[in-house]
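Removed: one protein chain of the complex. Kept in place: all other protein chains.
Naming follows writing order (A, B and C), and every chain is counted from residue 1.
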Amino acid sequence: MFRVTRNAIDLQELVAFVTDPEAGAIVTFIGTTRNNNEGRKVIALDYEAYPEMAEKELKRLGEEAGKRWRIQRMAIVHRIGPVQITEPSVIIAVSAAHRADAFEACRFAIEEIKKSVPIWKKEVFEGGEVWIGTQSGQPLNRY
Amino acid sequence: MFRVTRNAIDLQELVAFVTDPEAGAIVTFIGTTRNNNEGRKVIALDYEAYPEMAEKELKRLGEEAGKRWRIQRMAIVHRIGPVQITEPSVIIAVSAAHRADAFEACRFAIEEIKKSVPIWKKEVFEGGEVWIGTQSGQPLNRY
Amino acid sequence: MKVKVKFFAILRERAGAAEATKEIREGSTVAELWELLQRDYPRLAPVRMRLLYAVNQDYVNADYALKEGDEVVFVPPVSGG
Partner (left out) sequence: MKVKVKFFAILRERAGAAEATKEIREGSTVAELWELLQRDYPRLAPVRMRLLYAVNQDYVNADYALKEGDEVVFVPPVSGG
């Protein structure tokens, strides 16, 4: 299950999806909106995606995780639109026979999402808003 | 929240407990009964605890995690009694401002549980049952 | 030939548009398309950030030669999660 949605994410649905009789471990990562960032008081995060490609990239990284670790199932759902303080913006669930694989694949997934999946967050803070990740002042250049 | 219970564990309750406006990440670990172990076909696991001490040790390891990583909140609930295939025997939830702390503290918690918390599992498999962890043939000796 | 461009996030805001159709000469590269778009949308020009390029929902290099009907996206630094 690799999905981008405008709705609140249902943790139980993801955990049910990855539950497997061959699995002894399920690890989940929930990214939530934090009330502060770099000294700014955050009001909400507002996510935008290139949805067709984002889902394709999520699926691709799930397949890559399946090559690197012995996992049973993986689910990733990323929310777009406004996400209030304490609400989840992304949930990853991974099941595996053994816990090390579940932990490592889950960690890999969130790191990869932050590198390659076309989703962007705008931080709405007291006094303004800013697209996160675009403030590096780097010249136009392929990574 | 550090608890031993005979009831099914409620993942949502733990996640709600650790949800915190200062947290950007929640990592959960769910240990589930796997249908096989060392070539045996597992029917169920049956857990027993020294409950007062188990809860004390869970609390102690939560405090230790709080010293080692910058975490917001932690919850651990371990079920005792029979736990069927795919059902959770233990759930750990950890919130932190940043994901690395949440992942590492959660991993630490499950590793410590397996080392020091007085809970034992008996594996009920096709053709018999066995207390896990007691088959080492090591002489009586303090660790 | 014509290609379709989609703008997202900071580029969408700066372009003032979510989509555009652009007539370009056969064999133009993604980098050349970006140069042309900066003339059409002058507020894209000062965007000094690392962009990635996607054609038909896959990342490509700057020298990728476009074809009729391609869907092109200039990908600002991603920040999901």
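Note that a contact is a pair of C-beta atoms (placed from the backbone, for glycine too) under 8 Å apart; a residue touches a chain by one contact, two chains touch by 3 or more.
All figures in this text were calculated on a predicted structure; none of them were measured in a lab.
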Visible chains in contact with the missing one: B
From B:6, B:41 or B:115, residue that would touch the chain that is not displayed: B:115
Residues of subunit B in contact with the chain not shown: 31, 47-50, 52-54, 56, 78, 89-90, 110, 113-122, 131-134, 136-143
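We take it that only the chains that are shown with their structure count from here on.
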Geometric centre: closest chain by C-alpha means: A
Intercentroid distance (Cα basis), subunit C paired with subunit B, Å: 49
Inter-chain centre distance, subunit A versus subunit B - centres from mean C-alpha coordinates, in Å: 25
Where subunit A touches two or more other chains at once, by residue number: 31, 110
Numbers and ranges of subunit C residues touching at least 2 other chains: none
